[in-house]
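I am attaching a structure below and will ask some questions about it afterwards.
Removed from the display is one protein chain of the complex; every other protein chain stays in position.
Coming up: chain A.
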Amino acid sequence: MSRSLNQRAKGKTSSVQISTYRDQHFKGSRNDQDHLLIQSTTLYVGNLSFYTTEEQIFELFSRSGDVKRVIMGLDKVRKTPCGFCFVEYYVREDAENAVRYVNSTRLDDRIIRTDWDAGFREGRQYGRGKSGGQVRDEYRSDFDEGRGGYGKIVINKIRTRD
């Protein structure tokens, strides 16, 4: 069959392709990682509000198929939600539909972002920033009410000034 039409017939259009991001803490070769990503049924979901609950995520993501589980991302220190999660589906097709139709839409008034994940491992649920949250919340200089106000570094600066 025509190559471009064939890809389309199989549903392999651009939006479900894996992105350029690779988890730097992944144990294994780049090839292993890519292989897992291509078959994965797990998504990383970012830019969540700290206040968004597992239930809300479940509801939105269930609209593309049966969700197996949601793993909330937690602040390493405080063990509270820190703005990301993993969503695991039972089948790949449903996960692909989430990437197609949920990615870059709103949840709790925030545009959320999805990316393929190679599969959840214990420990991945914790933020990797120095202060316990996500790295992006260390360096952020804007004020984001849904994600604890200013970034950690800015907050510390404000504090020392006081």
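Rule of thumb we're sticking to: contacts are C-beta pairs under 8 Å (C-beta built on N, C-alpha and C of every residue); 3 or more make two chains touch, one makes a residue touch a chain; residues count from 1.
By our rule, contacts and distances are computed from a predicted model.
Among the names given as "Nuclear cap-binding protein subunit 1", "Ubiquitin-like protein ATG12", "GH13630" or "Trafficking protein particle complex subunit 6B", UniProt records the absent chain under the name "Nuclear cap-binding protein subunit 1".
Across the entire complex, the residue among A:Y21, A:F58 or A:Y139 in touch with the chain not shown is A:F58. Although one chain is not displayed, its contacts with chain A can still be listed: residues 1-5, 8-9, 11, 13-16, 53-56, 58-60, 63-64, 66, 69-72, 97, 100-102, 105-109.
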